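Only a part of the assembly is drawn; its chains keep their places, and the rest are absent.
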């Protein structure tokens, strides 16, 4: 066969597998999204359409991987958390990573027109990485780290754009004003200069987005009691039509740092009881 | 700062770099393209529009990475060959791989309407891998391996689809007929049953596509003497308007296995003279 | 400086670190010890001198690494278990592995004359590997695996050498007799043909050796109540002279598979309470 003498080059391929019995995260980050968001006129500090597009894509990813138990996102990044016992693609690192990065990118472009008014001017891209966490505490801390980061970024950006859009500051002077300020000082600037109580800002901006499978009952309860903390692609009626105890994949904007109530309600999500 | 206590999770990130002074290939493969090509009514055995889309995307990738010296593709796969001296992203393996996989995917979806009549029904995806080759002979053999593979696949598919489309065979009986046949026998089937001389099949199908930077002079020469071996996004006039010795990125469908004439004409492409 | 132009070769060195917050084992195995034990007339099935030499070396290793919390050995192999929080050599994998393999080998040769009558005929060697375990259950199972292996090997070898040394069987016929036998059948052969009750065989052969730091009080208790399960390089008087609650590194020959009593008594050894 003509290619027999060349086939030896296959033996240069090296395959890495993810250590067994560890959690891992696939984190995806937009490349050059500063320019991308300018070109496409994203609202500042947060563009609801762009966030909804990210959430749509993340929801589809979570739905297609049974072992992806949670995703958490903000701005142009998303982290997908996998169960420690998953055997997805035999835990081949490169296969898992490139497949998810490609699917994410593809859906982002594909679903763009459903969420954005400005037509796509040029193809956006993302990079990705896999990070392995051996313990429940580590993976919980990873999730907390991303949500704490969302809070810090959003408080800064809310201040920054208030100063620029409503305070007549240049971007340079806004940066100077905020440089080195504490959270409390940023809260104070928002309140005293613009009458903004940061606590009243939308949960989707303050907490970011968490994609999980949630029971019919908890979805309905949240829709009634804390509607600002859930972005559900389904109506209340559609959820009610589910059979009792059925799960649906939804997007939450709630605290995932503290034990209560999220982790107590989702105690088995990360194999709490099989953490050994 | 709120996230200080969680930041330790960053230290779990592990970074791998590609060994210095080695060639490497980023190979991208379509996921589930059997179904994807059915859904989108690709012509069989080869869909010129779909191949042109792949070539467009590959050309854009090559243009954006000065150290990507050659790309070779067939069907739903493409291999990007990088110089051994490249310092792209400090040779961080995951960064290089995920960025290129994402850009490839993004452009595939973005440029789809320019090349395909059927609207995109669902988002396609690709996986990718990086393979490292330490020597000039190894990387040449890799390129030969992909082109030999193109030949083998195309001869088989040409026969198979002739049997099905023109020979009234079922796919099952066509498979049986071809099972275990030599190349010479496939050529004979094509000729005796369908009057097809395989040698006269289009070069783009027989050789696949090679993306490289080529001088104005060689592009013009090829356009005149072997027009079937070049797919150039530019007209003869546009190429003629280039300054003497200028380079343009073009798609070739020529032999890249033998030394003559390709490798003798592109002797420095793979750092022949600095191979030590 | 003369070597400036060559120093770039340092950048080809690649360093791998052991994932944070994981247990790991350094396992050392004798190379060609079948021939080595023949040449040096080891007693069969177990040579007490050779085992004592292995235990001496392992004890010195454990003593020199505060984060090595347990070692378990049999025959010509030893496994060293490290705490998940250790920062030894910044968790550089190759540094940890080669240093311990070298120290083990060096001490084996150095202490040989203290334990063996036959002078060393040629230099013995060992290979080594590092295996990472992310959870307490995994590392416990590793330890259980090695002790279960000791049991299986020792029962087989005890039978085999009884058949050869006392049963006038050739090694070939002994192999045939034991081929495919269950543990119960091997016990029966020992009892019916040689009057050996396997349960009465020395604990050091049946359980292998476990090196740990143990409190004065537990050492003394074990010396009194289960002296066959401890090989202590110190006399009862020397242990009694330790201050209350002090630790000494000792060699045990006890069960480390079941929870009781070993793991209940050493509940914190593997960071039970910080397993998150």
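Think of it as A, B and C in the order they're written, each chain with its own count starting at 1.
Everything that follows uses one rule, which is that a contact is a pair of C-beta atoms (placed from the backbone, for glycine too) under 8 Å apart; a residue touches a chain by one contact, two chains touch by 3 or more.
Please read these numbers as outputs of a predicted model, since none were measured by experiment.
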{"item": "Identical protein chains across the whole complex (3 displayed)", "value": "4"}
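Note that only the chains that are shown with their structure count from here on.
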{"item": "Closest chain to the centre of mass proxy, which here is the mean CA position", "value": "A"}
{"item": "For chain A paired with chain B, centre-to-centre distance based on mean C-alpha positions, whole Å", "value": "34"}
{"item": "Inter-centroid spacing, chain C versus chain A (mean Cα positions, whole Å)", "value": "47"}
{"item": "Interchain centroid distance [CA atoms averaged], chain B/chain C, Å", "value": "54"}
{"item": "Touching two or more other chains - residues of chain A", "value": "132, 138"}
{"item": "Touch list for chain C against partner chain A, complex", "value": "19-22, 84, 132, 134-138, 275-276"}
{"item": "Touching residues (chain side chain B, partner chain A) in the complex", "value": "1-3, 5-10, 12-14, 31, 94-95, 97-99, 101-111, 120, 122-133, 138, 141-142, 144-145, 148-149, 151-152, 183"}
{"item": "In the complex, chain B residues that touch chain C", "value": "11-12, 14, 17, 19-21"}
